[in-house]
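Removed: one protein chain of the complex. Kept in place: all other protein chains.
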Amino acid sequence: MQYIDRLQVRKRINFRLRLNSILKYVFLGATLSGLVVLAILLIRTVSQGFAWIDWNFITGHLSMDPEKAGIMGAILGTFWLMLVVVFFTLFLGMGAAIYLELYAKKGRIHSLIQTNIANLAGVPSIVYGILGLTVFVRLMDFGSTVLAGGLTLSLLVLPIVIVSSQEALRAVPQTLGEASYGLGASKWQTIKSIILPTALPSILTGSILALSRAIGETAPLVVLGIPALLIPFPGGFMDRFTALPMQIYYWTLDAALVEEYANLAAASIIILLLMLFILNSIAIYIRNKFQHRF
Amino acid sequence: MTTKNVSVNTANLSTKQLMNEKKSAASIKNVFEKMVPAVLFLFAAVSVLTTIAILYTLITEAIHFFQRVSFTEFFTSTNLKPLSQNPSFGLLPLLSGTLLSTIIAMVVAGPIGLMAAIYLSEYASDRVRKLLKPMLELLAGIPTIVYGFFAFTFVTPLLRSIWPEIELTNILSPGLVMGIMIIPMVASLSEDAMNSVPNTMREGAYGLGATKLETAIKVVIPAAISGIVASFVLAISRAIGETMIVTIASGSTKNFSFDVTESMQTMTAYIVEVSSGDAAAGTTVYYSIYAVALTLFTMTFLMNLLAKKIARRFREEY
Amino acid sequence: MAVQTQLYAVPAIEKKESKNKNEVEKESIFETKSLNLWYGETQALKNIDLKIPEKSITAIIGPSGCGKSTFIKTLNRMVELIPSVQTKGDIHYKGSNILSKDYSAEALRTDVGMVFQKPNPFPKSIYDNVAYGPRIHGIKKKSILDDIVEKSLKDAFIWDEVKDRLKENAFGLSGGQQQRLCIARCLAIEPEVILMDEPTSALDPISTTKVEELIQSLKKQYSIVIVTHNMQQAARISDQTAFFLNGEVVEFGKTDELFTEPKDSRTMDYINGRFG
Amino acid sequence: MAVQTQLYAVPAIEKKESKNKNEVEKESIFETKSLNLWYGETQALKNIDLKIPEKSITAIIGPSGCGKSTFIKTLNRMVELIPSVQTKGDIHYKGSNILSKDYSAEALRTDVGMVFQKPNPFPKSIYDNVAYGPRIHGIKKKSILDDIVEKSLKDAFIWDEVKDRLKENAFGLSGGQQQRLCIARCLAIEPEVILMDEPTSALDPISTTKVEELIQSLKKQYSIVIVTHNMQQAARISDQTAFFLNGEVVEFGKTDELFTEPKDSRTMDYINGRFG
Partner (left out) sequence: ACGSDSEEESDAEEVDTSGSSDEESATNEDIEGSVVVDGSGTVYPLMALLAENYMTNEQQGVSVEVGRAGTSAGFEKFLIEDGTDFNDASRQIKPEEQEKADELNIEVKELKVALDGLTIVTHPENDWATELTEQQVIDIFLADGGIETWSDVNADWPEEKIQTYGPNENHGTYEFFYEEIMGEQDLRDDVNLQQEYSQLVNLISEDKNGIGFFGFGYYDNNKDQVQAVSIDFGDGPVEPSLDTIDENGDYAGFTRPVFTYLNMNHAKEKPQVLDYAIYVMNTVNDVAGEAGFAPIPDEEAEQLKSELEELK
């Protein structure tokens, strides 16, 4: 007995094919829609802020006068923050990853730490801000310094660095380690001179990407209480500071007071995005240039 | 046996040296070898310490809060007037703000992200995927403060030109922008899930005369469903915790309402407001941010656990 | 040498007797004409000219990488799903060239079903697996679907084993059951041809026997093309066999003849286990 | 059958003649006593009792999964790197039991080098690859390292090919060169024993020949244990052969005897290609 009518099937196929191709473009449209918004965002920001970027704006000190205001203090603040973040996350992240991937026994404690790291990656950044305020600013009495801000951001991105470093270590072929052990190398020697150098490009790539996340973080800094007007440039870890996203935030808020502040905010956004762009380019460069294919 | 008869002189020397140094350095080396994992364990423990520190700070300070404000009031009152003469500390206004912004974001990011994932994993050629996916992921790399600025200075005015009743600060605009921001999260993770559906399953459907669409909708998505759900849950958790976009664009009205045109505050924005505002340490208002933060932490923590559980079940299927 | 040849030839000979009785010249359902296929730069099929007769079992044998899978995936244009693939030549299915642009691959695949090496049920209920094909072809009515599912499962010799658990997930079945379910799924769209790519290679001996019996029974209604690396299987169940080597058809002919008196020395070497 | 046996036996016989000339009873460098090994619950080695003579080539053959790799990785305790592994029994290396806790695995591995199936150079320069071993053992002086590198590369028959590009990355070498580099890297620490796990299985025939020649030349100075799935290779190059099956040693003896007159029927079946 025939249940399926070939003629019907033929007729339906045309409809089904048309539906398929229409939806293909709908799906493509959805994929592109995000990019369209991104384009609008960039175009708007650039058209609003680009005219305000000049040498004085980039190198100058902060000022209440929008014509005079410069962003160098915030750039330097961001830079100092990054130094702290790089220092702590690279060491802690790499160390933790090495422990978890290469030393830890795969048992309860291991999976507890692993779950914990995954969860930390999902904790809202504002909560890290509160942690930083309570622990670094108040308890350890660092005040609203680069160090306190940097440590807060370090904790924030540490889970990301650990996870990506773990992936990098996992990608090192086991045969390399075996070759080293086979020559009588100890575990640490093998890790130090074979596994780590091989994984390093990926680790760096992951860390730079985490760093670019840290650069843009605003909420934790808001909680830490960063001064709104700080004219001198920060020169060290114990200095008080302002950072690019903070300046964007303040200028956005104060646009009601002085309209041009909105343009300064846009100009600062351009600089921030530029820094992110450079960081990401470096990451991609390292990945393409130094990563081995096995 | 002790000497290698054929070896050249220098190599002979090196062997001796080799042996000697090994012996002399052995004990120091051994101690060092044992120390390394201990030190590295401490590094790994930092992450655990962080969690403990977060919990400890939030809980100890939140206890102060709950000594003054009852659980019932906090979780059931629709009134939040932290600084008024008769203060009240109901969480519900913040919860409604958080809920609304999250729902709006997911209404945007869910379908668009899923459609993008379908396109990338089922339709796009390798080259197109390799081009589009990183571009899409750029969206996730833009700092949220930039999105906040964008929502406030562009999206809101745009919405108001279409729909004049919308308030200058409203929950709709940051919700939409937040949705755009998390598209790549949904798209990327869902695409990963769909990609890990074995090709044989697709072939099964194609072999029955199914189109790509039918294969994607009826075979691939059901097969990848737990991975997709996990990506949604993670995206929701992200939306709940998002701060700057709502701080800038949704205002600070503590409004228990579900009207998206209104200004309202989320839990995160409340924390920003109070901690950058006038709250003096030791006051109930000051402690309230810890209670709110603890609620926020618990919510996102549960979401993340849930996502992980779902994702793990997904991985076990293949 | 003689010993080894016998190893494979025995079942073939046994079978020959039963087969010869009702042998008739059959019309061909597929006809390939100088079919060539490239994966990017590498050519996987070279000038294939084959006539595949209807309502019988055609086996494709050959060493790994010789193009067996590629060939049968060309017959339902499944090979097109790989982006780098390029084809030249014709494949006539019931008279029309299926490689032409106008011919809808979806329509072709509705007529030409396929069963794969590894059982690949959908992660759905047993019922939904079988009903999937009819549903996409527009059959919505529960009663008709019920009938189709039951008939297909019966035809695939699996109805008795699953009739009480139709709503359960197909992943719960054993490998052999899954493979028969996949065959049932294929039968549900009532194809003319069934292509099978090493359908028993992932199965245990008992399941293999069951599937082989099933295949034998299907040949009354369907034209079957089966790829196998198991020469005994080819000898046991097929009516004609094509021997592929490096993308070429070295020899094609009646199964019993090919296994007992191969015309090409490479065929002889292969069935005697010299390589592959 | 006779034909097939000869296929393997011929080179072995050829070789036998040259070998018989300088044959002496050699002392054993390794001696395993009821060696048992488990991966978690599954036992991979069962009561292995073997005496491996020094300064000669011992081949280990057997079908896939029979425990060949496991066995030689036990000889330098590399198998310990897998967490679930448990061993019972003794392995005596030059008289002392290397499986005892006191015996340092690092010291053992300095005496017992290893070459792997897939060439696995470090992602460093050719020079640094060879110098790696000496360096970790504390040799820092450039001039000594230079000497060691040169000698090792010469001993591994690869010096001429790489002497002008010592600073280049080892990944730029061909597969065969990489494998000889790995052997050179192993020679640089002047081991007593060299373990090789299918060292030529990833190589083309020409590279294979070169590596085989190299192995032959090394046996003057080193005791060599080589795992191979290629019986002709075992017959060609080894002095004695152990046939493993399911984690047991079925037969162990002089290579020419084992290949021409196997005592165990399973050995015979295996070398005649009945399974594996």
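Structure notes:
Here the chain labels run A, B, C and D in written order, and each chain numbers its own residues starting at 1.
Operating definition for what follows: contacts are C-beta pairs under 8 Å (C-beta built on N, C-alpha and C of every residue); 3 or more make two chains touch, one makes a residue touch a chain.
The structure displayed is predicted, hence computed values, not measured ones.
One of B:T98, B:T169 or B:T295 touches the chain omitted from the figure, and that residue is B:T169. Although one chain is not displayed, subunit A still touches it through residues 63-65, 67, 225-232, 240, 253-259. For subunit B, the residues touching the absent chain in the complete assembly are 81-85, 167-169, 251-253, 263, 273-274, 276-281.
Following the convention adopted for this analysis, only the chains that are shown with their structure count from here on.
As a whole-number value, the distance joining the C-alpha centres of subunit B and subunit D reads 51 Å.
Averaging C-alpha coordinates per chain places the centre of subunit C 45 Å away from that of subunit D. Of all residues in subunit B, those that touch two or more other chains are 209, 211, 214. Chain contacts: subunit A has residues 13, 16-17, 186 touching two or more partner chains. Against subunit C, in their complex, subunit B makes its touches with residues 125-126, 198, 200-211, 214, 218-219, 222-223, 317. Contact residues of subunit B toward subunit A in the complex are 29, 32-33, 36-37, 39-41, 43-48, 50-51, 53-54, 57-58, 61, 111-112, 115-116, 118-120, 123, 132, 135-136, 138-139, 141-150, 152-154, 180, 183-184, 187, 209, 211-214, 234, 237-238, 240-244, 247-248, 268, 271-272, 275-276, 289-290, 293, 296-297, 300-301, 303-305, 307-308. The touching residues of subunit A, when paired with subunit B in their complex, are 13, 16-17, 19-20, 23-24, 26-28, 30-31, 33-35, 37-38, 40-41, 44-45, 48, 91-92, 95-96, 98-100, 103-104, 112-113, 115-131, 133-135, 155, 158-159, 162, 186-188, 212-213, 215-219, 222-223, 225, 245, 248-249, 252-253, 262, 265-266, 269, 272-273, 276, 280.
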